[in-house]
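Note that one protein chain of the assembly has been removed; the remaining protein chains are unaltered in position.
Moving on to chain A:
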Amino acid sequence: MMEKRQHPPRWATKLLHRICAPHLLEEIYGDLLEEYTYQFHKNGPRKAYWDYVFTVLGFIQPFAVRKKLIDRRSPLINFTMLRNYFITALRNIARYKTYSTINLAGLTLGLACSMLIFQYVTMERGADQFHEKVDQIYRVAFKTEVNGQTAETFSHIFYGAGEAFAAEIPELENFTRIQADFFQEGPTVSHTEGENKQTFKDIRAIIVDTTFLSIFSFPLLSGDPNTALQQPQAILLTEGIAQRMFGPENPVGKIVDYALLGAPQSFVVTGLLKDIPQNSHIQFDVVIPNLNFLNNLSEQALKNMAWGRDEYTTFVSITPNSDLEKIEKIMTDIVDHHIGENLRRNNIKLSTVLQPMKSVYFDRETDLGVTGFGSVQLTTRTGNDQIVYFLTVIGIITLVIAFISYVNLSTIRSLDRAKEVGIRKVTGANRSNIQWQFFFEAALINFTALVLALLLLLLLMPTINAFSQLGFTPTFWLSKPFLILFGGVFLLGVVLSGAYPALVLSSFRPITVLRGNFSSPAGRSNLRRVLIVLQYTPVIALLVCTTVVFKQLNYMQKKDIGLEMSELVTIRSPRLLPEGMNNRSAEPALKKEILALSSVASVSFTGNQAGRGLNFPHHFEVDSAGQTGIQTVTGTGVDHDFADVYGLTIVAGAPFTEGMSRNTGGQQKVNKVLVNETAVKTWGFKRNEDAVGQIITNLDGGKFYILGVLEDFNWSSVHKETQPVMFWYTPTNRFMTIKLNTADLNNSLMEVKSIYDQLFPEDVFHYEMTDTVFKGQYDEDKKFAHIFGIFSGVSILIASLGLFGLSAFTTARRSKEVGIRKVLGASVNHIVRLLSREFLFLVFIAFVLACPIAWMVMRNWLENFAFRIDLTGAPFIASGLGALLIAIITVSWKTFNAATTNPVNVLKNE
């Protein structure tokens, strides 16, 4: 009983001490004790016990729990302490300038990179999402299987398919067909009722169903979306092209002459579209409703076209939650109903696939078709999810490397800071004060880095936009995902970079630290080693990848593909001709005049440009070495100078000759063709000579007489294997390729232009360098390589900054040791090696770890290319040596300094 009197229930007392604000504890606990004693004597221990317990529980209420402002255990709302943290942090930053600069620079670069990458990735991932109905829109594609073997998916489908589907499938709300204009080479003339005529030859036009604007959400700045496409002579312009045609004034009501289906017609502008966003996979300058040519076609012609022409990309909008598989099956049946007989005859199995609009942008498998003289490629933008994926990884890597640098430098500085912590504790700071101080410092550095990163991006944005053509804007920084992510990154950064010093340094006991012989525990330098390896592994892997990517790019660009294009210029044949002239007379006249120039070696007419595909696919049933099935050989018409201009030699048979007849004559009318060696192999001929003089028949019954065989060449990029191609004879065509024999390119171009302008004053001269067009196919790879290069450069910079900081601090720490060693006779060389050895060893370990990672990633990447470099050891060794060299320079900067210092300077003040 006596004990009970002395001690009211301990747990309740403990609870009280826990909950009660310290400044109230004395009076409350005192009152409680007094009352306990009083009750104990008056009503006995039981009553006293329960009274005590209930009263303690009763104190769980705000007034008793809430702490007073001056309570030093609540520093967050203690402004005096906050100010103190701020001042201390600033002092620390100012005092260790090298350290702070390294930290800030590293974090700023890391943040800026990851921000940019995040913005890019968001833009790419958000491609086509601006369409309100994006979840309902599907692209209809046909998947073919020939003899149950080769599978191909293509999105250019029959004209009649959309209508047939809509008639039988109730879930199909709407459909629209898009056709990149076949006669896209223009010219297009803009004018205001005959005044202020301007001619253009680079207009990307699409011809669409009137439903186009109700399926897609391309916003109209001017004009009525419901009626804009309802008249046959309507044309919609995008802002950019309207600006070029009519200047700043509203173009609605103005007139654009456009050569649709060959014959120039006048169109009235009915709407102005906002510029098409970069992340739209449908790209165009003008839109023309297909009413225009539908009205001009006879019923029979329409019928023939419905299941005969297959150059229409068809989009459908489908009621949400429909059974897509069922719809696909019905579609397949409909197609079968119309062309099934034909397909079966050729052993082709065709099924319909609905491709969600969301997936279309990143779809690189589906064949878009080459119709429209390359215009499908010009009006379609396809994303590369591989780049997006690689970039995401790189973004994370740069950020992590920057944070690792910070943590690493914090650990090495722990000795300097330990004394400070000791003094602070002696003068009354408790552990949480110290922790808050370190977190505050981390927050300050991280915040400054964040601001600097944004400023840096703002400063670089024009350059980045000019380089990437992506239209980055700072407004993205206000978007929710960005704020959430980088708010999160900031907090994570503060926690990660503040945690080590806050948790470890704050635990130092003042007596140990201040006694003088304190050294930080050995385990910590192991952490440091692990972090350095962790940092350098991705950096070296990135370096290897960059080297490989550039090597491959270089290989592709330099690869001899069989065409000689360095001195070639391609111009478009004139279409706006003077009175009394037609194409047939104009084109030869132009060729004759140009050939007369001394700077021109030869001139050839072709139907397509190298690097932009070939327009006419012909399907052949082949039965060659182990390969049976349908093979496609594409082709176009060229004149007799073709081989000469492109530097191709005839390896068998005869070339085209001027004025020759297109076909073999007689009853059969068999087209004479020149083919490449791959085509010869495709058709199963053993030798080139065997093919010459043979007649081959395509699936539609068309016949071709092989006149000659051209040495093998690639008409398109080396991403793909060399394709079989064939060319038939046309004396003139829509593209004219000129081979110059002069180094003075500009001057000879001017000469050609003046001839053109003289002959065709109404037309506009439009030229492209042939190899620029061809190399344009590698633009994306080039961008990929540059992105890789830039970011691996930045990441090695960040890592080097960290390493520099580390070596600077360790060297400074060992300055006395170095002094003694020198006194005892060590050479500069020896000391530099001593101080650098460890870092270089770590970089080497990182290299060993990085190699297999880079090898796997790059082996995977190289599979995108039919023609690719071998993955040899060279790029690995080069990158490893490069990284090591950079590390050596970084480290020896300080170590060399230390080694050459006069030992007296470091040893005199002991």
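Just so we're on the same page, a contact is a pair of C-beta atoms (placed from the backbone, for glycine too) under 8 Å apart; a residue touches a chain by one contact, two chains touch by 3 or more; residues count from 1.
Assume contacts and distances are computed from a predicted model.
> I want to check something: the complex is missing a chain, and I'd like its UniProt protein name from "FdrA family protein", "3-oxoacyl-[acyl-carrier-protein] synthase 1", "NADH-quinone oxidoreductase subunit NuoF" or "Helix-turn-helix transcriptional regulator".
Listed in its UniProt record, the absent chain's protein name reads "Helix-turn-helix transcriptional regulator".
> Based on the whole complex, identify which of A:Trp11, A:Tyr38 or A:Phe447 touches the chain you can't see.
Candidates A:Trp11, A:Tyr38 or A:Phe447; residue touching the omitted chain: A:Tyr38.
> Touching the hidden chain in the full complex, which residues of chain A are there? Just list them.
Touching the chain left out of view, chain A contributes residues 26-35, 37-38, 51, 54-56, 58-59, 61, 63-64.
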